[in-house]
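For this depiction, one protein chain was excluded, whereas all remaining protein chains were kept in their positions.
Labels A and B are assigned to the chains in the order they are written; within every chain, residues are numbered from 1.
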Amino acid sequence: MTLALALTPYVYGLGFFMMAAGLLIALTSRHLIKRLIGLGVFQTSAGVFYILLSKVSGGTAAIRLEADSPAARSLASRLDAAYIATHGVDGVVYSNPLPHVLILTAIVVGAATLAVGLSIIVRIRETYGTVDFEELAALEAKALRDGREDEA
Amino acid sequence: MTRLLAAPEAELVFAALLLTLLAGLVLALLAARSVLTCILLMSVFSLTMALWLMVMDAPDVAFTEASVGAGVSTMILLGAALSSTDVIPSVRPGRFWFPAVACLAAFIGMALALSDLPVFGDPGSPPSSYVGRLYLEHTPHDIGAPNVVTAVLASYRGFDTLGETSVILAAGVGVLLLLGGSLNSRDPVSEDVSLRISAGSPVLSVAARLLIPIICLYAFYVLAHGEFGAGGGFQAGVILAAALILHALVFGVRETMRALPVGVVRSCAALGVLGYASIGFIAILHGGRFLDYDALLSPVFEAGLPSSHLAGGHHHWGQRLGILGIETGVMLAVASTMTAIFYAFAGRVSRSDEAGAA
Partner (left out) sequence: MLEAIAWIGSAFIIAAVGLSIAGAVGVLRFPDVYTRIHAASITDTGAASLMTLGMLLMAGLSPAAIKLCIVWLFIMLTSPAAAHALAGAAFGSGHRPILGDPRRPSEDET
């Protein structure tokens, strides 16, 4: 348990670092596609955080094994009996399945929304001829200036 | 046999090492100056993530991440990036520091919460104690399916999953609205050069001819096997879409569109969600609640069926039927939406190529 205690700040810290780095890519990159990739990293890292919470030490995937089947017995042989009795379900210790469900659907939805973002980028490129954030900002500023001059 | 570390601890250390690799990949992504590099790094990131998820006892999620992240989204990203500039110009320092400080603040804010988080792998942590444990304990009795992830996804939280599937369909519709592309398959999609690998290579066409049927068969295996092992409708749908994308890459999008017309794909996407929802309504018609699979079969009929395994004397054929039904709906919706999105991007690429050549 002391090893797990030492690893805790490290793994959560890495997860948070990945989130912050993804956000940084999404906020500062000049290429719009790289911005979207950064957003994807951010989203996946949020998933990492969920999965980190779901891990149970010595656990196995949340696919129920028959009690006393060879697989269940071989898993049980790696852990001490008191641990299994406290934390196991029917003699096997499982990791928490709930975060898995949430992240599974989030990944597929993430890919679909990534496609929406990319199609917006494709339209931007076709309309303005660039996907560079700075150039787009300059174009927008110019359009705003022109609009104001037209009003005046 | 003496071990360096006890098995549970070795698992945690391995997970931490893989996570370090993932963080390194994010750093490389941060420094990358080419869009192609970014996309490939993203793909590698997804594949490593799948490995990490496998170590973290989440095979279902690993499966999804490998097929979605490393497969389909990489293809969509490549399709979108093909005709834009590859070089990413460096940021002006004036535009970099404020977001950098904001992200650092976000990181520090999250790190401050560290002391309140449960210990890594703690079996008695709040997330693993209450509802997650209840699902594990009650699934054999309530659902009768060994895979708890599928049971929660398709049955306990079936309504939630209906929402997710609709979001995917909505995203597909959004892409089609943005990128257009008419229903008529004879329309402008020309012989695409860019999205096709080594046109006409016999090695690839033989390999693809061998692989595509097997991949499709595998998708259906994953669909049907989702109750017993890792897998389910989402994974099956993405694998099916990957098979179609492989076909398009080797034989050209036009051939794929002839085999599977755009109209059919779009109708299937809607049909998948419709099928999902109608299973809910069939349950209502049988006197149950929305998506209450136990009501799908009449008790008299179900008693005549042989007892299903792992059920502990309970009959769960209604649950079986319901889960398989909605998973089929999910597969149809996901596969068709992903294929429709790919068609839309591939159509754009060939069209902009024509414009460039003209």
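Throughout what follows, a contact is a pair of C-beta atoms (placed from the backbone, for glycine too) under 8 Å apart; a residue touches a chain by one contact, two chains touch by 3 or more.
None of the values given here were measured: they were computed from a predicted structure.
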item	value
Touched by the hidden chain, restricted to displayed chains	B
Residue among B:Leu211, B:Ala224, B:Leu274 or B:Leu321 touching the omitted chain	B:Leu211
From B:Ala31, B:Leu112, B:Val203 or B:Val300, residue that would touch the chain that is not displayed	B:Val203
Positions on chain B contacted by the hidden chain, ascending	1, 197-198, 201, 203-204, 207-208, 210-211
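Definition applied: only the chains that are shown with their structure count from here on.
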item	value
Whole-Å separation of chain centres (CA-atom averages), chain A against chain B	13
Complex contact set, residues of chain B against chain A	5-9, 11-13, 15-16, 19-20, 22-23, 26-27, 29-30, 32, 35, 38-39, 42, 45-46, 49, 52-53, 56-61, 64-65, 68-69, 72-73, 76-77, 79-81, 83-85, 88-92, 95-96, 99-100, 102-104, 106-107, 110-111, 114, 117-125, 127-128, 131-133, 135-137, 139-140, 146-149, 152-153, 157, 160-161, 164, 167-168, 171-172, 174-175, 178-179, 228-230, 232, 234, 237-238, 310, 334, 337-338, 341, 344-345, 348, 352
Complex contacts: residues of chain A adjacent to chain B	1, 3-5, 7-25, 27-31, 33-34, 36-38, 40-41, 44-45, 47-48, 51-66, 78-79, 83, 86-87, 89, 93-101, 103-105, 107-116, 118-123, 125-126, 130-132, 134
